[in-house]
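What you see is the complex with one protein chain gone and the rest in place.
== chain A ==
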Amino acid sequence: MNILETHQLHKSYANTTALHSVSIAIPQQGIFGLLGPNGAGKSTLIRIINQIIEQDSGKIFFRGEALQPKHIANIGYLPEERGLYKKMKVWDQLVFFAKLKGKSDHDAKVHVSNWIKKFDIQHWRNKSIDELSKGMAQKIQFIATVIHEPQLLILDEPFSGFDPVNAELIKNEILELREKGMSIILSTHRMESVELLCDTIALLNRSEIILQGRLQEVKQTFAADRYQVKLKPFTDQLPEGTLINKDQDIVTLEVSLNGMQTNEYLQNLMLMGEVKEFTKLIPSMEQIFIQQVKTLSHE
């Protein structure tokens, strides 16, 4: 079952379309990468899911139920541009956010003290945010996002602003939450973290979803028919393809089989030279992203 589904969402502002017929399905447990260039409509989609703004048309279902204000207690949201009350103490702030998301006073305090212990930040509890470093404040913000034990977590660029050590900490925390069964929407530009973390992705470009599916399947789709060949040729004759590199007598090529079976192609190849390497090329998410976004903008 999907934790969240959108059906044909439309949203337009004064004279621009922000979302056009956006349907996505976010599976239960797992990390869903919401990708797309700036201005594609990611923020609008996230705001609609968070019920900050309303769609013009289309439907949203949270665990099969039409999305309602009460579901906010089950959603945690980390906005891209982080914000906490600067003059408010860490403890007060976290308790406030937990209660805002529907926890009782008692539960809120229990959860906050657990998280404070977990992140080993007891000595910060009476400091106000503007006394903390940026990285520390980011940690508090992360805790504020998950403090009410949501079932769906929406993280907008969660790694920006973290140094590598803290980014690692947050990454592990995200993975741990996934293990516990949480569903996470990860909106990011950083394709390496998408490769590392995401189970499913959707690519949003110019208000429309242009690509959606399990990460491995998407990659396989784009991998079709691209191979890298390393060959020590017998003669000057080379197979058809793009020359990548020529190192003394070994050439590296990127080729496509043009409908041939692998074995058949290899047989031909072996006649041209000594085959050192033959690998199926699986594009990185970054390549897919750039290629997809570019092709569409050239149309």
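What we mean here is this: a residue touches a chain if its C-beta (ideal position, glycine included) is under 8 Å from a C-beta of that chain, and two chains touch if they have at least 3 such contacts; residues count from 1.
We adopt the following convention: contacts and distances are computed from a predicted model.
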item: Complex member absent from the view - protein name from UniProt, among "MoxR-like ATPase", "ABC transporter permease", "ABC-2 type transport system ATP-binding protein" or "PqqA peptide cyclase"; value: "ABC transporter permease"
item: Among A:I3, A:L19, A:L45 or A:I72, the residue in touch with the chain that has been omitted; value: A:I72
item: Full-complex contact with the absent chain, from A:K87, A:K118, A:K246 or A:K294; value: A:K87
item: Where the missing chain touches chain A, by residue; value: 14, 47, 50-54, 56, 72, 75, 77, 79-88, 92, 96-97, 99-102, 144
